[in-house]
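Here is the structure we will look at.
All protein chains but one are shown at their positions in the complex.
Labels run A and B following the written order; every chain starts at residue 1.
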Amino acid sequence: MNRTAGGGLFSLGYALLFFAFLFGPLIIMVITAFNSSSFPRVVPWECFTTEWFGVLIANQRLMWGLWTSLWIGIAVVALSVPLGLAGALALADLGPSWRAGLYAVLITPILIPGVVIGISTIVLWGAIARVFGAGYDSVIFNGIFLTLLGQVSFIASYTMLIFISRLQRFDSTLTEAALDLGATPGQAFRKVLLPFLKPAIGSAAFIAFLASFENYNTTVFTILSGNTFTTALASKVRLGTDPSLSALAVIIIALTLIGAMVKEADTRRRERLRTGRMARAGVYASPLVRLVAHPAAVFILLGALAGLAIWQGGRHDASACRAEILREKQETQQRLLREQQERMRQFQQQSPAVAPAPGNNPSPFGGAFNPNSLAPPAPAAPPAGANPSPFGGAFAPKSLAPKP
Amino acid sequence: MTALRRIFSEMTSRHGLGVALFVAGAVLFWVLVLVVLPQIAMLDYSFRHNLPRAELGGPRDAHTLANYRYFLFGNGAGFNTLDMGVLLKTLAAAVFVTLLDILICYPIAFILAHSASGVGLRLMVIGLIVPFWINEILRAFAFRVLFGATGVINGIGQALGFWSTPVDFVRADVALYAGLAYAYVLLMVFSIYNAVETLDRNQIEAARDMGASWWRVHWRVVLPIAKPGIASGATMVFMLTAGALAAPQILGGPSNLWFTQLIYQWFNDAGDWQRGSAYATILLVVCLVFVFLMMRVFRVSIAAIGR
Partner (left out) sequence: MTKDVVLDHVSIRFGSYTAVDNAHLSIQGGEFFSFLGPSGCGKTTLLRCISGFVQPTEGRVLIGGQDMRNVGPNKRPTALIFQNLALFPLLSVAENIAFPLEVRGVSRKNRRRRADELLEMIALPGTGDKKVHELSGGQRQRVAIARALAADPDILLLDEPLSALDLKLRQHMRTELRAIQQRVGLTFIYITHDQGEALTMSDRVAVMNAGVIEQVGDPKTIYNRPRTPFVASFVGETNRIPGEVVSQHGTTVTLSTPVGPLAGQSGGGRDHAPGAACQLFIRPEQLVVAGDGASPNRFAADCTAEEFEGSVQTLHLKAAGLPLRLCRMNAGNVAVAGPGAGALTLSFDPEAAIVLPYGTEADAAA
């Protein structure tokens, strides 16, 4: 009947579905961080625990990687922001034909697959090292140095895009006005254009750091034998998972949310200041509201909440619950084992030739020692390969091991 | 050369000599040292034999097509169907993921541009960005938690009695496609949004007024405007998907390789950088050719990318 309302309802429904898709996996991951089950999962729920955070922090390789990543990130910001700015400035001053050509060249690093960038970087510098006879201990074979170059080559394209969009809104008569009023070209750049670009420099630095910190495809090649946070994380995920990664996700999501909220408070405050609505809007007349809405206050408040959560979480002890679960599990295992042996005996009496065939087991971890396979849902013993999970088997032996 | 000098002197008079020198130096360094030279080095390397260090520069260190021949024919006489199959499968999967993202993102971009407003819009934008501040690896990990044999979906499905044995979503590549589609949603949404946003809302209303159906309004009015945005987003999503490494490593089934994984294996497992370079070159060329072909077909210029 009312088509607009219909469209609105559809929009709302679709938006909800979309954001469920966006946030669902993250929320579930967050929940698994607090389940004591040693494989990250929500069901069956075992015990509420915070121990995975401890496991995470105890992971030396990850923490070293974090340190490396921070340094690389800072260096990437320091290099890619000026490069991106230079690219944007060059494009702004070029004629149309040169502009299109240079734009294509400077934008391709975004399109080139990350692995290709990584490979081409190490190959080039390997060749340079051979030409100069540099040894394996020289800076050229330093993974951090190579990672820096590899990452900057495409992250500078990102920062350039940010600067281009900011420069498009620059009124070039401002530079002319400064020149006309006696400023040297350098002064006009420093006093007029650079202050105008300041917000873009901030967001470019942020994007560059994030892109550097997150990067895997290029870094996994250029870091050589070293590790950044992301490559360490990836090898950990590939080789078997435990909920300490979920714990990491919780930390990152919390930081992200705090950052987003502070940023939002800040943008709103700026907007109010700019439009002068602060004085007029009724809500902001109250000094209390104004104080609470201040970004610094938001930051302190959220930081305090997070601190409280950490303190509370640190005091939580799930060992009693875990012991209980463990005992139940062992009992179940014992019972299943007995039943299984019973059934096997009967089975072998019927057809002694059939044996489990572990050969087609797709799991790299080898499902053969998977206790789950000893508890088949079907009465007949299936081949171990029936467990399709490549990692499902990995956790079970650990869960049987007594926890200290 | 004179054109370059003129540009340089123009820049000097506009921003000063210091800025002009900085811009010229930085762009030169970036284009040459960071972009062009590495690609040339990789290309050169892909035409070489994998020799021990002692033999480098020796008589056997000559250019060869062996690495490319291997990609086409393998060691034997027949075609190397395995590796070529992996490349084709990767491309097909990337196309699939790209189409999936267009389907998912077009409505949300339209809603962002023309239905949402005020607080709702800001919340949606934040909601879109926040998930992508979280590490790519962790996002893939989340999908493994979701789709693993003992993962949440299997857990719920079994608990509700929809199926009794765990469904292997990983082997069926469901986890991989979902994870890849998820990973690049943001790029696609904002690409389409930027294009659709420029559409005057009155045009939609005028079309509605004249009795056009929703379907028709989108097909005739919105889609033409969204086209460059879709092309830009699709290009980026396709290239990123085809070049993805982390997600296939984490979410890919055990018997299921992505082409980047082959490259990775040549480098890190086999230690054959030359062949790895050849494979990387193949990936790059095939992807770029594919993208430029598509741009030709849909009449979009590269200048639209990244807007």
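As a working rule, a contact is a pair of C-beta atoms (placed from the backbone, for glycine too) under 8 Å apart; a residue touches a chain by one contact, two chains touch by 3 or more.
Given the structure is predicted, the values throughout are model-derived calculations rather than measurements.
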Contact partners of the omitted chain among those displayed are A
Write down which of A:Ala177, A:Leu239, A:Leu255 or A:Leu308 is the residue touching the left-out chain.
A:Ala177
Absent-chain interface as seen on chain A, which is shown:
171, 173-174, 176-185, 187, 191-192, 195-196, 276
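Everything below uses one rule, namely that only the chains that are shown with their structure count from here on.
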Given the complex with chain A, which residues does chain B contribute to the contact?
3, 7, 10-19, 22-27, 29-31, 33-42, 44-45, 56, 104, 107-108, 111, 115-116, 122, 124, 126-131, 133-146, 148-152, 155-156, 159, 164-166, 168, 170-171, 182, 185, 208, 214, 235-236, 239-240, 242-246, 249-250, 253-255, 260, 263-264, 267, 273, 276-277, 280-281, 283-284, 287-288, 291, 302-303, 305-306
Where on chain A does chain B make contact in their complex?
3, 7-8, 11, 14-15, 18-19, 21-26, 28-29, 32, 39-44, 82-83, 86-87, 89-90, 93-95, 98, 100, 102-117, 119-124, 126-127, 130, 149, 152-153, 156-157, 161, 175, 184-189, 193, 210, 213-214, 216-217, 220-221, 230, 233-234, 237-238, 241, 245-246, 248-249, 252-253, 256-257, 259-260, 264, 362-364, 377, 386-392
